[in-house]
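Right, I'll just put the structure down here and ask away after.
All protein chains but one are shown at their positions in the complex.
Each chain gets a letter, A and B, in the order it is written, and its residues are counted from 1.
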Amino acid sequence: MYDVLIIGAGVTGSAIARELSRYNVNACVLEKEEDVGCGATKANSAIVHAGYDAANGTLMAKMNVAGNLMMDQLVKDLDIPYRKNGSLVVCLSEEDRPKLIELYERGVSNGVKELKLLTKEEVLEMEPNLSESIVGALYAPSAGIICPFNLTIALAENANQNGIEFFFDTEVLEIIKLGEGYIVKTNKKEFTTRFLVNAAGVYADEIHNMVSNRKIKITPRRGDYLLLDKSVGNYVAKTIFTVPGKLGKGVLISPTVHGNLIVGPTAIDIEDKESTATTKEGLDEVIQKAGLIVKNLPVRQVITSFAGLRAHETGHEFIIGEAEDAEGFIDAAGIESPGLTSAPAIGVMVAEIIKEKMGLTLKDDFIATRKGIFNLNDIPLEEQKELIKDKPKYGTVVCRCETVTEGEILDAIHRPLGAKSLDGIKRRVRAGMGRCQSGFCSPKVMEILARELGVSMLDITKSGGASNLVTHRTK
Amino acid sequence: MEKKELICVGCPLGCVVNVELEEGVIKNISGYSCKRGVTYAQKEITNPARIVTSTIKVEGGEKPLVSVKTKQNVPKNSIFQCMDDIRNVVARAPITAGDVLIENVAETGVEVVATKDVGIDVGTST
Partner (left out) sequence: MESYDVVIIGGGPAGLAAAVSAKEHGIDRVLILERDRELGGILNQCIHNGFGLQIFKEELTGPEYAKRFINRVKELELEYKLNTMVININEDKKITAVNREDGLFEIQSKSIILAMGCRERSRGALNIPGYRPAGIFSAGTAQRLVNMENYMPGKEVVILGSGDIGLIMARRMTLEGAKVKVVAELLPYSGGLKRNIVQCLNDYDIPLKLSHTVVDIHGKDRVTGVTIAKVDEKGKPILGTEEYYSCDTLLLSVGLIPENELSKELGVEINPVTNGPRVNESLETTVEGVFACGNVLHVHDLVDYVTLEAQNAGKNAAEYIARVKNNISNKAEGAEISIIAKNGIRYTVPEKININRMEDSVTIRFRVGDIYKNSYVSVFLDGDRISRKKRLIMVPSEMEEVKLEKAKLAAQGQLKTITIEVEKE
């Protein structure tokens, strides 16, 4: 019997797991996919929001501002890249200016620091590639960019180091309420637990509604994105949003923390909770809307497009806390944007609730820091030489576009909660993430995976499940 | 009178060459732009043949496969039989390009030869 069972190993579930792991607690995380961060976490804008968007007094606003403030320390502890590049909300017409001021005021009352309204000239000086038709902008220096995979993997790894168990490919099918606690039936085995945490992303309504009569509804809201080559990664320096105006809600254009340029998303409510297919209309809309913000979007530099699903709750608010009619069942549901930013704060809030209820005590041996996957490019040339002499596998470059060596790939496979698939490798060390989109390195990465995991190449998948890459031997 | 339509591969023009046959004998060729079209059509009608290239499984080699080809053209209608024969043999390393791996593929009298060297597997260094 577990003390706590968390459903979902996205950024929310992983943040909760890591916060819980500070305490003397017997906890686990169930994830229906083969890896952490495979749902809503996988595909979003990768932004650490400043906190001026959400309505004053909402949990969203509170978590956003708190999460943003936690980020500096967290990325140090977890050794992941993060850049406070600041954000600009640009206003494209005089009519929309009042909305810009409204945003400014909301930000101030939400507790966002250093907000500033800029004139057109100031904006264009800061970002010369922005459209001349901009009339002004709201500048938030505290906004930043982060890699959602890095953050989630780091949180989960650290939780795991501190004793939280993770079960992958484990899908919750049924939950039975006991006098105290729950039985969780999955496709693998049965789990019993005292506390149950619902961090199931777009499926959080289904999980919630299994135990509570106060039904909630989560609508998958699809967002299509384009990712552009690093050669145009500095097309804008800040994350550029638009004021929702007469042309509807705009898209954002932002550098990513790894140096690419991201453009998107659309916002299309759909039924299917797995439907991450992009559409031509969606991708066209992204290009058209981005064209309103910048002078000449370098569309030819697109290296990939993808769609993510936001877990949109009908009331557009985070639902965090114990369900009124289900004791011991704690929701962390409706976690849509600014969910990535808020996750660390949500982790603290949920862990606090459980700590209070269970009377948990802090662990003496909690390890607060985690060493990230070593990246050769992060150390000076002379040190690289020494390292390769010592560990020759760092001398074999596997992914040429992102310069990823065999050493890094082995690290990604063998560390706690290691990579099991091509996408798992890609998310951890970026092999295959570059401009050739894994054309050159995928056969080599598959071979390394097969060798290290002791399985056949035929069993290597793109992303778990039935996503096998090759079907049979030629001969 | 039987009619056949061919696309000449002599140049990028890709002329559609019409061939009229009577009991297998060419009676008329038309549609070509140069004499290459005629030669091509005659060959394609009377004796269509191709070089077949593929791979053969290797045992004890540094590579799992060796690339091979039929040393001469084989009749077009025997290509799949050639592939069956090729699929059914295993070659032992070391192999040198030019080594005959099948003597008489698909009863065509044509040899299948290696087109690449494959050395002996000296243990995979990882």
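In the analysis below, contacts are C-beta pairs under 8 Å (C-beta built on N, C-alpha and C of every residue); 3 or more make two chains touch, one makes a residue touch a chain.
The model shown is predicted, which means the values in this text are computed figures rather than measured ones.
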Identified contact with the non-displayed chain, of A:Arg214, A:His316 or A:Lys385 | A:Lys385
Looking at the whole complex, which of A:Ile101, A:Val397 or A:Leu453 touches the chain that is not displayed?
-> A:Val397
Using the touch rule from the top, list residues of chain B that touch the missing partner.
-> 7-9, 11-14, 33, 50-55, 57, 63-65, 67-69, 76, 79-80, 83, 97, 115-117
Residues of chain A (touch criterion as defined above) contacting the omitted chain = 226-227, 231, 274, 276-280, 282-283, 302-306, 381, 384-385, 388-389, 392-393, 395-397, 400-401, 403, 405, 435-437, 439-440, 442-443, 447, 457-458, 461-463, 465-475
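By our rule, only the chains that are shown with their structure count from here on.
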For the pair chain A and chain B, the C-alpha centroid-to-centroid distance in angstrom is 53
Can you check the complex and tell me which residues of chain A touch chain B?
-> 451, 474-475
Which positions of chain B touch chain A when the two form their complex?
-> 55-57, 64-65, 87, 126
